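For this view, one protein chain was removed and the others were kept in their places.
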Amino acid sequence: MSEDFNDNKTIQAQSSETISGGSGASPDMDYVRPAEVGDQDLYHGHSFITKWIFCQDAKVIGVQYFLLATFTGIIGLILSWLMRLQLGFPGAAGFMTAEHYYQFVTMHGMIMVVYFLTALFLGGFGNYLIPLMVGARDMVFPYLNMVSFWMFFIAVGVLLASFFVPGGPTGAGWTLYPPQTILEGTPGSGMGILLMCLSLILFVAGFTMGGLNYLITVLQARTRGMTLMRMPLTVWGIFTATVLAMLAFPALLVGALMMSLDKVLGTSFFMPTILKAGEVLEYGGGSPILFQHLFWFFGHPEVYIVALPAFGIISDLISVHSRKNIFGYRMMVWAIVGIGGLSFFVWAHHMYVSGMNPWFGFFFATTTLIIAVPTAMKVYNWILTLWRGNIRMNTVMLWCLGFIVTFVNGGITGIFLGNVTVDVPLSDTYFVIAHFHMVMGIAPLMVIMGAVYHWFPLVAGRFLDEKLGKWHFWTTFLGAYSIYFPMHYLGFIGVPRRYFEMYDSPYVTSATGMNEFISLAAFLVGAAQFILIFNIIKTLKTGKPAGSNPWKACSLEWLTPTVPPEHGNWGDRLPVVHRWAYDYSVPGAKEDFITQTTPPSEVADTGVEKT
Amino acid sequence: MSDPKIEGYVFKPGFKGMAQDTGSDQTMFKGVHWGKAMMWIFLLSDTFIFSCFLISYMKGRGSTLIEWPNPSEVFALDAFGVPVPLLLIAIMTFVLITSSGTMALAVKYGYEKNRKMCGWLVLATALGGLTFVGMQAFEWSKLIHEGVRPWENPFGAPQFGSFFFMITGFHGTHVSIGVIFLFIYAYKVFAGHYDEEKRGWFTTMKGNYVEIEILGLYWHFVDLVWVFIFAFFYLW
Partner (left out) sequence: MHPGIIFFLVILGSVLFHIFTPWYWTDVASNWGGMDDTITLTFWVGGGVFVAVCLFMVYCVFKFSYKEDRKAEYKPEDKKLEKILTWATTLGVIALLAPGLVIWNQYITVPKNALQIDVMAWQWGWQYRLPGKDGKLGTTQITNINENNPFGINLDDPYGKDDVMVQTDVLNLENNKPVKILLRSVDVLHNWYVPQFRAKMDAVPGIVTYYWFEPNKTGEYEVLCAEYCGVGHYAMRGRVIVQDNQDYENWMQEQETFSDLVAKQKALEVEKTKLAKK
């Protein structure tokens, strides 16, 4: 398991050692308690395999997660192209039958939500950033962390294998609602759905291993002086999202397991009496709505599993590039925690018209709209961070601004759908599609891209090309906005989602032009993502070297002795933290940032307010 | 058995003090071993799995149209020609709870570095778990013999069989995994791996008696879950 707790091999000396050239101030000011736990025992790989493949270094695992999630995401992207091709130009792709269309819809949804966004934010950014940002040498259980990635790898493999089994992948919609999902006649109702359930179970198992690592690293392995209220918001976001995941994925696991049993053993957990093709099936007595409850008890926290890391990361990016502290840090922390807590009490707002007891509507509408308050506070704090800042208009900041626009847009439409009455005409229409793509597709994507441009110099030691970055941003932002903004209005007309085609309906015919336009924009936005790949390849070869702390940031991840950081992160000595991660533009300070490791005695005569 | 006294750290009194201690640097749970904290959080997650199972069971049992079988008849066992309700299950529960006791003792002796006692007690716990799994297998085969299947049930609602086999099966898997680990740990204790801090086979991290306590947490949890399953399936 981990290193021996009782055996403090190297208790570090007290922080007075770190004072160098203190300006005559008392060393007592800089006192930080000695280390509670001995230095972490790490396994250093030497062969290619232990260094790059079965590697126990959280940074490498983070990159592995990132690459595999991106690979799956590209598959999801290609599927979305095929869908848009059918919707914009019906019949243009000759092979596209309704079966295929629904399979693509299903796989696109599941891949993007679980295997792309969740894996990328928590597995990718979580692994890379948590140990660096809290000042740990590595995740606390490196071996478990490695197994976590390889479980994810197998889960992706199983998922993709379902494309090649008889019947193809499941085509039941990403929500996998029974009885539809496992009934004969639904695409992929045989092997397809079983592989999907298996893949999800593997993903949950693998994620649990990773999630335990993230949680314990944040809770129990912070460096000296790193109190909870000094952690960057990125860590808060990923931490809270991981807590949600640990408590929400069990419901998905149970749902997937029961569904598999319904399919394989013929149990009737979710299956009522069914008449199909004139024959009564052997099922009976089960409840389809039970599955919906299980699914959305996972599904709604899942939204925040994606959103909270995005909130955290964007807060840090905005702060660094506005050269200003994040406004209302404590409010931001409590908003993240509050949103996380509330997210467990809102799940049935996905089920207002599902046939559940209608009285639930009152409760879930109220809880849902309560969540809007902390979320709105976060938005205010982001724009108030810009206010009177000194804003660098670089690519990272552009992604941040793009995030604010798309997130506010998607958040507002969320208030439409959360308010039970407004949801009735709009649910199951394109309004829903537009809403959740805006708020948990495009907005988190903006964050991912911003984070990539921001942290690439740390990971690879080189700046990504700004010019390409700007092209990438504007095509993505303008393109994606023109996909999803008009799409809301399809929903107002009343066009239901998950329609393979419906061009003979009187009031939909008018929207044909819009559908074509949306499809064209979708092709463009998808293609624009390859600019990033090109940019990365180009940068790795010829990019401008970044050096140490190129953005002049305060937080710990930029303060490693080597860039990119080595295994063990901190060389001989762990950093000692003296302040929060946002001391930008402090009055009286020499530079416009004071790093987290700067002891108070060095900045005694400045106007530092918060530590 | 963690030591809450951390060098240079004084716990502050009152609610505010507790909040400050929680938010202090380095660790939230002072002096708690990483592995132990991990096991607690894992068990919290596992609690949610079992809760989902049991809530689904309650919903399934509450909404089924065909009557639910009477547990004291279905689970009765013939003792000398007289059907005694819940006989087997009472013994199973007794065995499992006892094994929790031996586990707790094993942890105590582990921290006292009493290798022999610790090893024997871990082994006893493993045997208790094995007995439990064996009796559960017996009960399953008895029910299957009487015609109960996951998809059908001669005594009433078919969901009875579905939920019973699924939930006890899932719990039984937990017990079985625990038993496997108990045997491995018993070997490691007897071989003195924890005394000499031998590195683990896979993790390459140094071993320590705290691992016995971590496994103990898991084992107590499995027992606790059983109490709930017992109450929901056999007493309701």
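Which chain is which? They are A and B, in the order written, and residues in each are numbered from 1.
Keep in mind that, in the parts below, a contact is a pair of C-beta atoms (placed from the backbone, for glycine too) under 8 Å apart; a residue touches a chain by one contact, two chains touch by 3 or more.
All values derive from a computational prediction rather than experimental measurement.
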| item | value |
| --- | --- |
| Chains in view that touch the one left out, judged over the entire complex | A |
| Hidden partner chain, touching residue among A:I483, A:V586 or A:V603 | A:V586 |
| Contact with the hidden chain (one of A:A205, A:A376, A:V459 or A:L524) | A:A376 |
| Hidden partner chain, residues of chain A it touches | 97-99, 102, 171-173, 177, 179-180, 183, 185-187, 272-276, 280, 285-289, 322-325, 327-331, 353-355, 358-359, 361-362, 365-366, 369-370, 372-373, 376-377, 379-380, 383-384, 386-393, 398, 401, 404-405, 408-409, 412-413, 415-416, 419-422, 424-429, 474, 478, 481, 485-486, 489-490, 492-494, 496-502, 505-507, 510-511, 514, 582, 584-587, 592, 607, 609-610 |
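Methods note: only the chains that are shown with their structure count from here on.
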| item | value |
| --- | --- |
| Distance between chain centroids, defined by C-alpha means - chain A, chain B (Å) | 33 |
| Residue ranges of chain B in contact with chain A within the complex | 6-9, 22-35, 37-38, 41-42, 44-46, 48-49, 51-53, 56, 59-60, 63-66, 150-151, 157-159, 161-163, 166, 170, 197, 200, 202-208, 210-211, 214 |
| Complex contacts: residues of chain A adjacent to chain B | 1-7, 32-37, 41, 43, 140-141, 143-144, 208, 211-212, 215-216, 219-230, 246-247, 249-251, 253-255, 257-258, 261, 265-269, 282, 284-287, 290, 294, 297, 577 |
